[in-house]
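Missing here is one protein chain; the remaining ones are kept as they sit in the complex.
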């Protein structure tokens, strides 16, 4: 029996890769395995070549492998395109006759998918799922149930047809077990979540009491909006599509200024359009949470691919000096918990908070323990409604020791509230005074950062004490870094991962990296994290392992790159 | 006789401060003195309190003094407001009766300006100029000529009336010479320019062959547009006011893509709106020059005041990794020459180049030697029209050794040109390929920066070899830094000034600062230059002298602050 | 201590003689008549001379970015539908920088009132052409006179689907305050473009220029403000005669009606401390 297996299903956009993929995920999960599934797709709706890849394992996994064990091409072209990612042991399951493959080589296992599907192309997906199930020795009942749910809406005939075809495929698969034993050790059974990073962010926002989400569609952030819209009625959330990203951020600010937790989400180009709004949130001291789901830039770049190229852009977002915080979750769990924290920090300190994620984390699905959501307590920092009426002589920007002014809600208090984007007095009126300017900068910038530093999320780390050489990452590289470095423990390596990059956790980081050789691992060309570490800690990394081709690091590639640095 | 003199004229907006100020500048310059004039004004059109301040000196000067020698209040309120900037020796010239000043103290010299002006408030300006001229012993003919030119358009009667009133004021002034001798040693006579930083930028653009200027009005950048519009017919320039800053930058890019040198200008909030466009210029490899004339942020901030708070924002402008250059002129001469260089670099390397200035440099007037414009040669890097027809198989993004592809002009060549904001092939078509991505990032980012490093403007410096302690600044602090540090040469101090902050001149800077104590001097709260130096050189400044109240450093304040650091 | 006089003590930074004073007065009057108190009203603005207005009224204020008053205003209304939301903006702020929000918020039809102080110029930045500047008007930027066709706010709003479209004149304070009150009481997006002389920079469209031209559209007996085609014609009038008054009016469902916001607890009043996400989590839960 194997420890793990990577299966790739490849075909044109529009061939239902996402559907077959998610059904497969559920089946595999129900069968007791761990999984990590990622998507690779082009910026088009039909045609081209996309793939859905699922790594199935006895142990929890959350990064991709370089080589695939089983390739299921949904068209002939996919064989040629994905051959390069196959190893000598890889199996390619293909219908030799139907695809018109002339000289099938050894790696190709001929399965008459077309015939199994009674000559109907649309059922090939189902036949393939059945076949894989058989090869992996998964109980057919699991497959049957998933297909039932998936095709419920289309009526009983379609359901039965799918089950029948899956069963035929299943029998083929069983027979193939000899050709390549791909059974995996089962894992222990428990209830878990199966979801991707964006869904986890959406759940976090719902838990945090967000009631207003406003955005303009942009890959790979759109699924946050879709997810929130899906549950909007359940949680009394208003989801509004804005006319552009400038409107989106200003609407989020407007709703928040009126007392409602609000959020917007976008990707690099849209985030660029929000810069002035972020600065507005800073000046008016309005809490707002913004997700930048990164894709490769500059400009339109690679709309459906992954990169971490916005780091510098995000931490320096908005003109002028004001306080903000930037979180970059590394796991699905952190997507959830740091979104909650983002709302907490935004509300408590009345600042913009940015959640930086990327296409890889946004779109990849894995099984995750059910979030410990019941233990989380949410606190609102507004002056509560029942205390509001006793407020007298309210000043929106009242000077206080820690720089934070109590935040009242329009119409809850008897008094009026002035909010201003110009430099302003405590009352919120426009001022030209240099003395007032000085105290307001003090309030918005120096005092705010002093408070924020108290709440910094410390870096997570592994083997830092014993290791000579450390690899540092942020955001979505967490999982691959973890898997590789844990496997290289004997080589005296360790890793450090940052889930918060601003304010920078320098006090927490310096003791960990002092007197060590350090490298950064980044999905960008600019080695931006390395620069940030130098600036903030005074410690200059020896180098960086960079990948900027729009694809995530695989475990194998990163391992090789790390080994080169160790030697 | 004095070495120098600072005169402040203060009053409401709408009282013609700019007019009286600029007339005074011309008179003073014609009389053979050096001058530096700065403006302090509120974000309103009438009322409030503004001032125009002119420092007159035997030697060239270009920074402000903290204390004023002569205050001319144009209303009663101005006396109270500006008293704090007067020293014990200051003179206040005021019409005691007209302003209804009850107990004039010693510093007030009573001049019946109202009576001199035949009871007409609008002539008080002229009376004041006359009086100052008399006190300073300036030849009245100079005053007469300037008034003639200034009022020419209003007809002979008005001209004569002004001259008459000035003359009466002049006689009063002459009598006052005893009260406080404010005559200054004359300087040598030569032809010089009298202009502010924005005018110098506009002249640089005209010299550089810019033919398209497109912007949305925003203080303190608007005078660039006004100046260019003024000369547009002379130089065949098209000036177009855009509907917003997003349009402005995209129009500049559009015109440039069509082969025309183009520019836009704005301030922080508008620059924020241009972020996506800057990234577009990076991706499409379209040259464009953008001026960020800084004012204090965040958000609307202090619209008419000064700050250097956009440094980090500007060098990290635009999402994704791509090459850009950022210049920050320190003098009026550099406003001219670095604008020319900005066009040169933008055109040669097909990148966005940003000129960072600020309200203080933008609006302050000084006398400057006539630019050495005839020696400057401008080179266009387009494929010339007469060579265009022989171009075959043109590829916009052809791969070359240094990453720069020859740039053809639409319709000049027979072939067609594809320009793309997605990741693209050499031909400019959309691609999804990881290999192509890698070479294109190499081209736009790594190779470009390699080339740009060869053309970096080295920092200017003073006394760095002997000094123990160095003060570093960028942009508009150049002049005040220079004046103060030169005066402190004996104290073992020196200064370094950066006129280019991106790519950062690290190789040039490190040898200068290694093993020295260094401080930065910045007109912002964030000590942004200090952070940049740490990141780029690995050398951490000991501290920073920061000013963020919207006002520039005065010589005296900076001197005190520097002295504190020396001790 | 509810505030009903709407008198702010903030010093007014407008030029003496500016048309903005008339608008401010009319708005104060309308608010007084509305019976609302200051804490129930939210004034939202962008940047410009017009946009300073919220500081001069004792009511809640959000003075945001140039061009971005509308998104803030509609979202605040969505968040707290108990607020009476009024935007005070300029021709540059609303039709120039903010043009896209103008178009799409007409489509959104949230119940807000938008008062555009239309001085046909950029006042605060010292006199460049605005979208409504008359053709040929010379400025320091438009040295050969403005070349662009002027923007027609009322006609464009009509085409874009606005349900309440009016023009006022800052010199007709009582008439204007009545218009404003009608607009405030109208359910939906109400636009009032107000002719406002800028004494400092617009030396063409002066107080006198407007006075000689404006006439009240409802004095015209045949005028039916519910007739869209007539409104199209009327809103195109600009020359010797310029109509003021309600040009078009139509009752229709607002965003709050259609989205259900009007039939539920306001967003701002919802409990956020005890969100129970069991149901959503269940959607993703798989039992092995």
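Per-chain residue numbering starts at 1, and chain names A, B and C are given in the order in which the chains are listed.
Throughout what follows, a residue touches a chain if its C-beta (ideal position, glycine included) is under 8 Å from a C-beta of that chain, and two chains touch if they have at least 3 such contacts.
Nothing here was measured: the structure is a model prediction, and the numbers come from that model.
Asker: Among the chains present in the display, which ones are touched by the chain that isn't there?
Answerer: A, B, C
Asker: Can you work out which residue in B:19, B:411 or B:492 touches the chain that's missing from view?
Answerer: B:411
Asker: With respect to the chain omitted from the figure, which of C:12, C:160 or C:286 is a touching residue?
Answerer: Hidden-chain contact among the options goes to C:160.
Asker: With the missing chain put back, one of B:62, B:125, B:350 or B:421 would touch it. Which one?
Answerer: Counting the whole complex, the residue in contact with the absent chain is B:421.
Asker: Of C:100, C:125, C:200 or C:225, which residue touches the hidden chain?
Answerer: Final answer for the missing-chain contact: C:100.
Asker: Kindly note down the residues of subunit B that lie in touch with the hidden chain.
Answerer: 26, 29-32, 187-195, 199, 203, 206-212, 214, 231, 234-236, 238, 240, 242-244, 246-248, 250-262, 276-277, 280, 284, 367, 370-371, 373, 377-380, 385, 392, 409-411, 413-422, 428-430
Asker: What subunit A residues would touch the chain not displayed?
Answerer: 14, 42-48, 216-219, 222, 225-226, 229-230, 232-233, 239, 241, 243-244, 269, 299-300, 303
Asker: Which positions on subunit C touch the chain that was left off?
Answerer: So the residues of subunit C touching the unseen chain are 95-100, 103-104, 106-109, 131, 144, 147-152, 155-156, 158-161, 228-229, 232-233, 236, 255, 258-260.
Rule of thumb we're sticking to: only the chains that are shown with their structure count from here on.
Asker: Which integer distance in Å separates the CA centroid of subunit A from that of subunit C?
Answerer: So the centre of subunit A lies 40 Å away from the centre of subunit C.
Asker: Centroid of subunit B to centroid of subunit C, CA atoms only: how many Å?
Answerer: Centre-to-centre distance between subunit B and subunit C: 37 Å.
Asker: Please compute the C-alpha centroid of subunit A, do the same for subunit B, then give the distance between them in whole Å.
Answerer: 44
Asker: Residues of subunit B touching 2+ other chains?
Answerer: Expected reply: 42-43, 48, 269, 299-300, 303.
Asker: Can you pull out the residues of subunit C that are in contact with at least two other chains?
Answerer: Residue numbers touching two or more other chains: 13, 47, 64-65.
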